[in-house]
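Yeah, one chain of the complex is gone here, protein chain that is, but the others are all in their spots.
Then we have chain A:
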């Protein structure tokens, strides 16, 4: 029972991190209808900036710089690359993001090399034990930080003019333009926000018990793809639910790996995708996605 509780708590915590990543993914998709395959490289960029700077300027400033850096990279990608393709087919744009991802990831992995970079977080490997259930401080911090950011984001999305512009553009970009919404700004903002969220996620993907930021961190970030897709690509609620679902599944599958040996090793990495396939078989538009409706 203790094991189960620990695994569940860890799953919820890592799930909240996946939810952060998936949220950025969904924001870009809603604002521009582009599936952003470059998301993992934004995350890597944010983590890299934090890792490089934390020795000189301290962790918190470095984290801010990482968030700002990833937001700037996101905005830069939108401004320098995506904007040139505006009006192109959305699948063309998705493929452009794959190209951007390859470029960014190649450069970042070249810089990181074989190192494992610490991000200098203040939580270290301390563990909180309550009633026999142990949870790492980093996991609690991840959950709290992700929860705060997600709440702030959703409030902004619902209440601010920025959120109204974003939702209007997502629903019908031409009409939004007729209302005076600057679509370029909306899309720039979406990319920057997604970058910033990814940088925070990068921190919590690389803290204890993970060794640190390494070239394979972007692979871990990839698990947010099934989270976003199974939640329904255009739904913020879906991103949250999907994130938690993937996190918990992964945590439980990894934890009970010993009992699942007939499936071979590494089932934990596979579980998110299995959940995604299972969900999509039943609900092709994802749990909360808008169904494609064709007017007859």
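Keep this in mind: a contact is a pair of C-beta atoms (placed from the backbone, for glycine too) under 8 Å apart; a residue touches a chain by one contact, two chains touch by 3 or more; residues count from 1.
Everything below uses one rule, namely that contacts and distances are computed from a predicted model.
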Name check vs UniProt for the chain missing from the figure, options "ABC transporter ATP-binding protein", "Sarcosine oxidase subunit delta", "Cytochrome bc1 complex cytochrome b subunit" or "NADH-quinone oxidoreductase subunit C", returns "ABC transporter ATP-binding protein"
Of A:106, A:172, A:216 or A:237, the residue touching the omitted chain is A:172
Touching the hidden chain, out of A:35, A:181, A:224 or A:271, is A:181
Full-complex touch with the removed chain, picking from A:94, A:140 or A:164, is A:164
Contacts from chain A to the absent chain lie at residues 87, 161, 164-165, 167-168, 171-182
